[in-house]
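Below: one structure, written as structure tokens.
Rest of the complex left out; these chains stay put.
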Amino acid sequence: MYIGIVVGSVVATRKSDELVGKKLLIVQKVNPKDESLGTLEVAVDSVGAGKGEYVLVTQGEPAMYVFETSTSCIDAAIIGIVDSMEVS
Amino acid sequence: MYIGIVVGSVVATRKSDELVGKKLLIVQKVNPKDESLGTLEVAVDSVGAGKGEYVLVTQGEPAMYVFETSTSCIDAAIIGIVDSMEVS
């Protein structure tokens, strides 16, 4: 998983049925010094994350299993809100 | 998922049965400032996307589940058309 910050959201009317009713958030991966890393990703929220929060993002097939169905087309999901991290 | 813009299409007569009848679109990943990121990808359309549209692309195993069969060889699929995005 990686740690990112929620920086925005996406509106899509025409989309896969699997995405209906789900919040599509835009996440920026960051390092512990809060520097941006890589490019933005659209992740589906599963924990009630909001803009500006630090979140834990899972990618690939594991992201499929975050929601009720195991045949989801979702390849990135927010699975935690980071309260604190300690790195040395 | 990432946000990209549809920039073209591919014609392939000899191909996997799974691809028959499906639209193979070429997608360029972009950032919110509309700058191109990385290399082009060929994604299978599932939402009626057309050239010039901003789309949501899923990759890897989750892309397999976009279509009727769960044993697809598809590793990238367009699963949404982006109406708007808000990033700060």
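Note that the chains are named A and B in the order they appear, and that numbering of residues resets to 1 at the start of each chain.
Everything below uses one rule, namely that a residue touches a chain if its C-beta (ideal position, glycine included) is under 8 Å from a C-beta of that chain, and two chains touch if they have at least 3 such contacts.
Just so it is clear, the model here is predicted, and its values are computed rather than measured.
**Q** What is the total copy count for the complex if 2 chains are drawn?
**A** Every protein chain is the same sequence, and the full complex holds 5 of them.
We take it that only the chains that are shown with their structure count from here on.
**Q** Compute the distance, rounded to whole Å, between the mean C-alpha positions of chain A and chain B.
**A** Centre separation, chain A to chain B: 19 Å.
**Q** Using the touch rule from the top, collect the residues of chain A that touch chain B in their complex.
**A** Counting only chain A, the residues touching chain B are 7-16, 18-19, 24, 26, 39-43, 51, 60-61, 63-64, 71-76.
**Q** Give the list of chain B residues in touch with chain A in this complex.
**A** Residues 1-3, 29, 31-32, 37-38, 46-48, 56, 58-63, 65-66, 70, 77, 79-88 of chain B touch chain A in their complex.
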